[in-house]
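Missing here: one protein chain of the complex. Every other protein chain is in place.
When the chains are written out, they are named A and B in that same order, and each has its own residue count from 1.
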Amino acid sequence: MMRRLLPRPALSLTLFLLWAALSNAGSAGTLLLGALLALLLPHIVSPFWPDAPRIKHPGVALSFAARIAWDMLLANWAVARRVVGPVTALHPAFVEVPLDLRDPFAATVLGSIVSLTPGTVSIDVDRERWVLQVHALDAPDPAALIRQIKQHYEKPIREIFAC
Amino acid sequence: MLNFAIEAGFVLIGLAMLLNLWRLLKGPDITDRILALDTLNINAIALLVLYGIREASSAYFEGALLLAAMGFVATVALCKYLLRGDIIE
Partner (left out) sequence: MNPYIEFVVAALILLGALFALLGSIGLARLPDFFTRLHGPTKATTLGVGAMVLASAVYFTATRDGVSLHEIAVMVFLFITAPVSAHLLAKAALHRQAAKDGMDVDGTE
């Protein structure tokens, strides 16, 4: 019953919170309308987004989000320092990260997180070989970068989506 | 203190947008120009939000939201054009 009514609890919650933020958490009426939309929209999108993975461990997801926020601050500091430092001291490189996860949505999440964190931008996800192609601004040691991405980001994502 | 921060913010973002303009004019490749336009757009959002604080008016927020949405769509459309509508392809 609960599953029929709320096929995608995480999407519903996101929609409702975004609606509340946009309307400045205004009157009870606007919040009610937001709740209604949050209930209806997942049903409307389900025909063309049928197999999106569900969040299996919300607790892990929350602590992971907090760590990403912290990592992003550090990343900005690191990139800012390299941007004003000497350009010739940089070691830009294309790095291929072999993936263990096998879900397109989880791979997209990983790619986005990699783009927003330390000195790396994800270029492409190869869904045949399951490889994430990454460009690093300063990577003197690519093997360490691959280890870090797999350990810091891929492992928690696989845990969250159980994939 | 707040007034000083706002004025300094205008100067810093103005400089940033001048640098974006320089990259936009210089290129060398078209992807550099699209990247410069995208960055110019993001800096314009920051400028608009800052102007909203200065005028103590939340009306500018709507403009910032519109710029964020339209700028993203424009960047995606330009990239898609390069990827799909390329003469060589």
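Some observations on this one:
Everything below uses one rule, namely that a contact is a pair of C-beta atoms (placed from the backbone, for glycine too) under 8 Å apart; a residue touches a chain by one contact, two chains touch by 3 or more.
Small disclaimer: the values here were computed from a predicted structure and weren't measured.
When you scan A:35, A:72 or A:146 for touch with the missing chain, the hit is A:72. Only one residue from A:10, A:90 or A:131 touches the chain missing from this view: A:90. Taking the complete complex into account, residues 18, 20-26, 72-73, 75-76, 79-80, 83-84, 87, 90, 92, 94, 111-112, 115-116, 119, 121-124, 135, 137 of chain A touch the chain not shown. Contact residues of chain B toward the unshown chain are 1-2, 4-6, 8-10, 12-13, 15-17, 19-20, 22-23, 29-32, 34-36, 38-39, 42-43, 45-46, 49-50, 52-53, 56, 58, 61, 64-65, 68-69, 72, 75-76, 79-80, 82-83, 86, 88-89.
Operating definition for what follows: only the chains that are shown with their structure count from here on.
Note on chain placement: the centre of chain A and the centre of chain B lie 23 Å apart, centres being C-alpha means.
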